[in-house]
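Below you will find the structure I want to go over with you.
Only one protein chain is missing; all other protein chains are in place.
A and B label the chains in the order they appear, each numbered from 1.
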Amino acid sequence: MRVPRYWRSIPFKYRLAGWRCNHCGTFHRNKPVVCKRCGSKDFAETELPKTGKLIAYTIVKFAPKEFSEIAPYAIGLIELDDGTRIVSQLTDFREEELREGMRVEAVFRRIRVNGEQGVIEYGFKFRPVTT
Amino acid sequence: MVRINSVAIHGYGGYVPKYRIKDEEIGKIWGKGSAELPVAEKAIAGIDEDAATMAVEAARIALKRAGIDPRKIGAIHVGSESKPYAVKPTGTIVAAAIGAGPSLLAADLEFACKAGTEALQLITGLIESRRIEYGLAIGADTAQGRPGDALEFTAASGAAAFILGKSSENAVASIEAWCSYVTDTPDFWRRQYDRYPMHAARFTGQPAYFRHIIGAVKTLLENDGYSLGEFDYFVFHQPNVKFPFAVAKYLGISKEKVTPAIISNNLGNTYSACSLLGLVKVLDQAKPGQRILLASYGSGAGSDAFVIEVLNGISEKRDRAPKLEAFVEDRIYVDYALYLRFRSKILKG
Partner (left out) sequence: MAEAAVKALEDAGVSALNSIYVGNMLGEVLQEQAHLGTLLAEEIGLVGVPAYRVEAAEASGAAALYAGVLDILSGGSDAVLVVGGEKLSDGLAEEVSSALMMSQRQEYEGFIGAEFYSLNALLYKLYIKRYGNGDGVAMFPVISHEHAAGVAHAQYPFKLNLEKVLSSPFVAEPLRRMEISGIGDGAAAIVLISERLAEKIKSPKAEIYVASATDYLTPFERENPLRFQSLSMAVNKVLNISKVDRDRIDFVELHDATSIMAAISMESSGFAEAGQAAKLVKRGEYGLNGSLPCNTFGGLKARGHPIGATALYQVSEAHLQLTGQAGKNQIDSAEIGLTQSLGGVAATAFVTLMKKV
């Protein structure tokens, strides 16, 4: 991924930071011009909660080229503690222990490495809460 | 000697990855029997982890305990010998991940296994001079063992983070004094383009490890007027299980005061995080008023020694986040093949 693109979304990728519409509460990953749901222009910066529950998950067997190194990998749909739904990779799990409804928490991980020379792209993944 | 003027730990955090490989498993591959294994098992970073990601995890735990606004952090020092980039700071990645900055000094450090304690020393200086309000000191490593080498049995991954500020009643522990003892001793090194470090075997113990740790401790005793009897805990750099007890024996310290800090049998040698994780383990159980002597060791070589006193704020702050024990217990074993894949010793062709 080109550097400027990666850099632009660092706050969301590192801290689940974004903007919330003060009128209808919709979360936006990037600074909106207008709210995608209600059209309001009134926003506040915010960070999404880092814990939630796993609603559904799947294991990607045939990965896009950027992810062939880590395939197979898990993609989960998570409902965070404030009700926001988010799609994320899952990590640090034993396949048998994954179950819908389980508590999960955000962790900071490498998402893409871009070989030996490229920029390392970091972001969040979710893992089962065990500690 | 001049005691440090009012610097304390306000938050601390230890992070260890979930994956473990047993030394027995490594021994099977290289033909080493159980009598020759320096630790039972070691912690290794997952395929999506590195020193930066672990530094962030430890820092987040320290921040939870400290309960401060990350924007008040005026400096971040990350010590590591497995920096993700040869050129590009780890400190800024950590800052962005915890919401610190941009008015921030970010500098990465390297001095083999003592880069983490150096971070602590430097941050102490910035706090004491009142140049910054809070500072973050981290030791983090995904230590790489050369396949088949003795150090492969212990080279492990982990991170420890400390948030320091001006001392107060409800801080975790005060840093009362520190000293360093360094000489040019090439016991263990890595040239710029080499993948794995080299070392001089027995020389890494005597004179390297022992001379410097004992040198640093003696500095505190002889120059700074401390006596061994006043300490409840001793935290020594633990590249294996034998060495910290050997130092204790030499100095006449009882085993009971060293054991609480020992984690190497379960985790291996986490390099820049090593002695700091020992400190985390002690802080997870210590009581206000108890005194800790910590001495790290970094090849090349040197030792940093600290006098730390536990303060009243410890129990409340300790309970705000998971203890190190929780991370030690929570583990998934891998075999040697998966270990090679995780640690990128083999890559998809």
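Quick note on the criterion: a residue touches a chain if its C-beta (ideal position, glycine included) is under 8 Å from a C-beta of that chain, and two chains touch if they have at least 3 such contacts.
These numbers were taken from a predicted model, which means no experiment stands behind them.
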item	value
Visible chains that the absent chain touches, using the contact criterion stated earlier	A
On chain A, residues whose C-beta touches the chain left out of the figure	1, 5, 8-9, 12-13, 29-30, 36, 55-68, 73, 75, 77, 85-89, 100, 111-112, 121, 123, 125
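Here is the rule we use: only the chains that are shown with their structure count from here on.
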item	value
Residues on chain B engaged by chain A in the complex (per definition of touch)	17-18, 46-50, 52-53, 56-57, 60, 84-85, 93, 96-99, 322, 326-327, 330, 332, 347-348
Touching residues (chain side chain A, partner chain B) in the complex	10-11, 14-15, 17, 47, 68-70, 91-92, 94, 107-111, 120, 122, 125, 130-131
